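With one protein chain held back, the other chains of the complex are shown just where they sit.
Coming up: subunit A.
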Amino acid sequence: MRSSWQYSNIIQQLTTINPYKSHICCCLYRQKVEFNYSICAFLFCRNTTKIQPAGSQLARVLSILHFFNLIGSPKGPTQKMNLFQSITSALDNTLASDPTAVIFGEDVAFGGVFRCTVGLRDKYGKDRVFNTPLCEQGIVGFGIGVAVAGATAIAEIQFADYIFPAFDQIVNEAAKYRYRSGNLFDCGNLTIRAPWGCVGHGALYHSQSPEAFFAHCPGLKIVIPRGPIQAKGLLLSCIADKNPCIFFEPKILYRAAVEQVPEEPYTIPLSQAEILQEGSDVTLVSWGTQIHVLKEVASMAQEKLGVSCEVIDLQTILPWDIETVCKSVVKTGRLLISHEAPVTGGFAAEISSTVQEECFLNLEAPISRVCGYDTPFPHIFEPFYTPDKWKCFEAIKKMINY
């Protein structure tokens, strides 16, 4: 499906057939593309802040396209944005194009404690960007109701650690609305955003990664971006998606890196993992902040061990892209999965189990999980707790020598 032949074929069609039809081709291929990317203008190097002119490198573009979900930049200007600014930009686009859309949560009116909603109240009005009382179950319940009534609801939970009062509303209500009503009612217009993951000093209650709790719940989509470009594209996909989505934002990355993010709206398909780096010996799977650790580990493994790693950003935790991960493991024979959340019952366990079922005869070594320990997220011990590059590096060494 993702061969360069397909891409050249699509490009050929773009140049020859009518625009509407070629749009459909794109959609068929991309499943959920609502934006058309200008392939010839620019190619995004997704892990850097640079944009490379690609007109002269079309052959190279085509050869590496299948590593990337984005074919190129959407037509239109880009701007330097960090992750929280790209979130703001996505919300801005949504409020501009969808008059039913409302954004609410604790402290969102003045811009949010992480500044993701800065300026939006003034631009779109206090009936569209507003504070709620301090009550997570209320925020999510309210959001479900907004969505059931047909409007677009974007709810903010101030920290993923505080999402648990809303667990019932998310798991028993949002996730089951469509199913239990026989598709009479749904809350697909609901997106819940929450800052997520370690931040260096967050301790027990400002550091958690609770995706696995929700991954056990059919009906939800769970999405975690690794940087500004993905954050905007994936968030816009979540908002457009007709299922309730939880969008976890790696809070340590809010101000970490700046990328050239398109100002216009664009989407990145959900449930599609992205291969960030091709390799032949070990598959490394992660999401959010941890993907940056794994990228570094991949370089270390290449340098110090001569081991070639394939790095996959899962991006959507539920429903996850089994195909991309399994194809990679069939090729490499080894899999390392890493996340900050405790190892027992973490989402790595699910991936590991599925890969074991699908790729048993391809495995050269036991699947390795490098994750948080089965403790609460500790304060001053964070450097020992996190699945850092040295722990991952050691795991790769063991797998290779198994």
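One rule holds in what follows: contacts are C-beta pairs under 8 Å (C-beta built on N, C-alpha and C of every residue); 3 or more make two chains touch, one makes a residue touch a chain; residues count from 1.
Definition applied: contacts and distances are computed from a predicted model.
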| item | value |
| --- | --- |
| From "Lipid droplet-regulating VLDL assembly factor AUP1", "2-oxoisovalerate dehydrogenase subunit alpha", "phosphatidylinositol-3,5-bisphosphate 3-phosphatase" or "Large ribosomal subunit protein mL49", the hidden chain's UniProt protein name | "2-oxoisovalerate dehydrogenase subunit alpha" |
| Touching residue (missing chain; options A:186, A:211, A:249 or A:340) | A:186 |
| Touching residue (missing chain; options A:84, A:142 or A:196) | A:142 |
| Touching residues on subunit A - with respect to the absent chain | 11, 14-15, 19-20, 22-23, 34-36, 38-41, 75, 97-100, 102, 126-127, 130, 132-133, 135, 137-138, 140-151, 153, 165, 168-169, 172-173, 176-186, 188, 218-219, 221, 242-243, 271, 319, 322-323 |
